[in-house]
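Yeah, one chain of the complex is gone here, protein chain that is, but the others are all in their spots.
Chain lettering (A and B) follows the sequence in which the chains are written, and residue indices restart at 1 in each chain.
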Amino acid sequence: MQVLSYSGSQLVDLCSALLLLTCFAIVAQRRLSACVDLFALQSAFLVMTAALVAYLTGNQHLYIAAALTGVIKVIIIPRVLKKVIDRLNVKRELVMYVNVPAGLLICGGLVMLAFFISQPIIPLGFLLTRDSLAIALAIVLIGFFTMIARQKAVTQLVGFLVLENGLFLGATAATYGMPLIVELGVFFDVLIATLIAGIYTNRLQDAFDSVDTNQLTVLKE
Amino acid sequence: MLEAIFLVVAQVTSLLAVSPFLVGLIRKVKARLQLRRGASVFQPYADLAKLFRKQPVISTTASWVFTATPYIVFASTLSAGLLVPTFISQTPMNFAGNIIALVYLLALGTFFLILAGLDAGSTFGGMGSSREAIVASLTEPAMILSIFAIALTNGSTNLSTIVQKTALLEGTVADPSPHLMALAALFIVALAETGRVPVDNPATHLELTMIHEAMVLEYSGRYLALLEWAAGLKLAVFLSLIANVFAPWGIATTVAPAAMMIGFLVYLAKTAALAVLIGVIECMFAKLRLFRVTDLLGVAFILGLLGLLFFYILRS
Partner (left out) sequence: MIEVAALMIAPLFAGGLSLVVHRSALLHAINLMSMGTLVAAEIMITRTVLRDGPFTALDQLVYLDALSSFILFIIGAVGLACSFYMRSYMDEQVARGMIAPTRLNLFFSLFHMFLLAMVVATIANSVGVQWVAIEATTLATTFLIAFWRRRESLEAGWKYLILCSVGISLALFGVVLLYYSSLHVLSDVSQALNVTQLLPVADRLNPHVLKLAFIFILVGYGTKVGLVPMHSWLPDAYTEAPAPVVAMLAGVLEVVSVYAILRMRMIVDHAVPSGFTGGLLVLLGFSSLVTAALFILIQHNYKRLFAYSSIEHMGIAMIGFGVGGPLGTFGGLFHLLNHAFAKSMAFFAAGNIHRRYHTMEIGHVQGLAVAQPWTAMALMISGLALSALPPFASFASEVQVVTALASQGIPGMPFTSTGGMVSFALSDQFSRVGLATVFLLFAVLAFAGLIYRMTRMVWGTPPEGILREETWTLGHLPIILLAGALVVFSFFLPPPIRQLLEQATMLLVIQ
């Protein structure tokens, strides 16, 4: 494994920080379609990061990963989600389990948590860029939080996808990509998961006349 | 000594001269994006000239605060402008105050503007003042945090030192992640402080939404001209701050005439680019409801905080 040059690793750090920035925008955003757009933007940053790491390290297969991210997460998945949103009778999220300012504060706390968790393992990374692993973990946690804080199925799904982006950032920036077969499998899984969830959202809309997941309370202890 | 005087004069003139242009540019960009022709970029100069010639009308209930405010606001904003590097990294007045002084000079102007809004006794003025107070109280912490993040990563609170340091690094920003967070936070703060969409809309006088315009509604004549000019100056100060702290490339680091010439042209280009960006944002986004402004400024606050945390956790 090669060690990145100083300015190279800084560029990767910068791209990771951009991903984190879009996370906060998603947390603060109430309009469903804007959330999807922001997710697409975040994925575009992810493509940029992957391509950058590929260029800096010369790992050819990371270009494939970057291209796949571009096709799947920047184009296909946002389109699918937009179609789902078009079918729904809700355009924006008015009630959340956690309101936006509190949510932002919690996310700030999550970032801190992520940094503290990953601190002991950062110094040993001779190939690791300084912030990327911690930022990746932070994005994973924020995605997780979004899924909990939001009620609409679509935004929960966006939360899941953000979480996936965080994972992928971790895999690209911290380890310069996984073995190709694993990477392909992960892409395939994410794509199918989103399609399935999209189908589900439609069926939930038909069956419950709503995509509020807080209405899913038929099954209880 | 002579050199310092020259620099002060040059900086004051350039700020005064550039600020109406930036306001005009934003209006022009918005007009073009809305498929209108729009007024000339230099229209604000004509407006100011016209207002200076008109006789002001002052409410009978107004006290001295009302008449003093335009001068205080104009003077404080202009002094704030002297602390921010524009075309040369070594500002002539950098001994007089640092980045924190900048924040409080701007806050002083806001404070008097709020007072003046209340002073005239009109309902709109009071409404605008109370709204401005909300916004100001939310932007302040975000601004302070992001400024601290920048100051810490550069090891100085003096803007000249910060800019000089970054500029001499030949374009590599020393620490990208905290800088990026601070930049995003400061940009949101700049939009809010200068009364831009999505926080305020400078183009309307709709009582439901206006903030800044409501406070200055009672003003006319040269007082209004001063306030308008001060608002333009504030915009120029923020744009210079953002442009030079985060992208100080091309700024003059010595007092050589050629370097200063290039520095001025680059400065003009950078602030103009930011003004175009603001114009585009104003077209793309709708104004937020007042109670949603907290969401946006919350983002700025958290980002500023994160910039600080990045520095403390990762670099310690």
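As a convention for this text, contacts are C-beta pairs under 8 Å (C-beta built on N, C-alpha and C of every residue); 3 or more make two chains touch, one makes a residue touch a chain.
Predicted, not measured: the structure shown is a model, and the values here were computed from it.
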item: Contact list for the unshown chain, restricted to visible chains; value: A
item: Sole contact to the chain not displayed, among A:Ala44, A:Val90 or A:Ile117; value: A:Ile117
item: Residue among A:Val12, A:Ala54, A:Val154 or A:Ala174 that touches the chain left out of view; value: A:Ala174
item: Residues belonging to chain A that touch the chain removed from view; value: 1, 117-118, 120-121, 124-128, 133, 136-137, 140, 144, 147, 153, 156, 160, 163-164, 167, 170-171, 174-175, 178-182, 185-186, 188-189, 192-193, 196-197, 200, 203-204, 207-208, 213, 216, 218-219, 221
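Operating definition for what follows: only the chains that are shown with their structure count from here on.
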item: Chain A-chain B separation of Cα centroids, rounded to whole Å; value: 34
item: Complex contact set, residues of chain A against chain B; value: 7, 10-11, 13-14, 16-18, 20-21, 24-25, 28, 100-101, 104-105, 107-108, 111-112, 115-116, 119, 122, 130-131, 134-135
item: Chain B - residues contacting chain A, complex; value: 172-173, 175-177, 180-181, 184, 294-296, 298-299, 301-303, 305-306, 309-310, 313-314
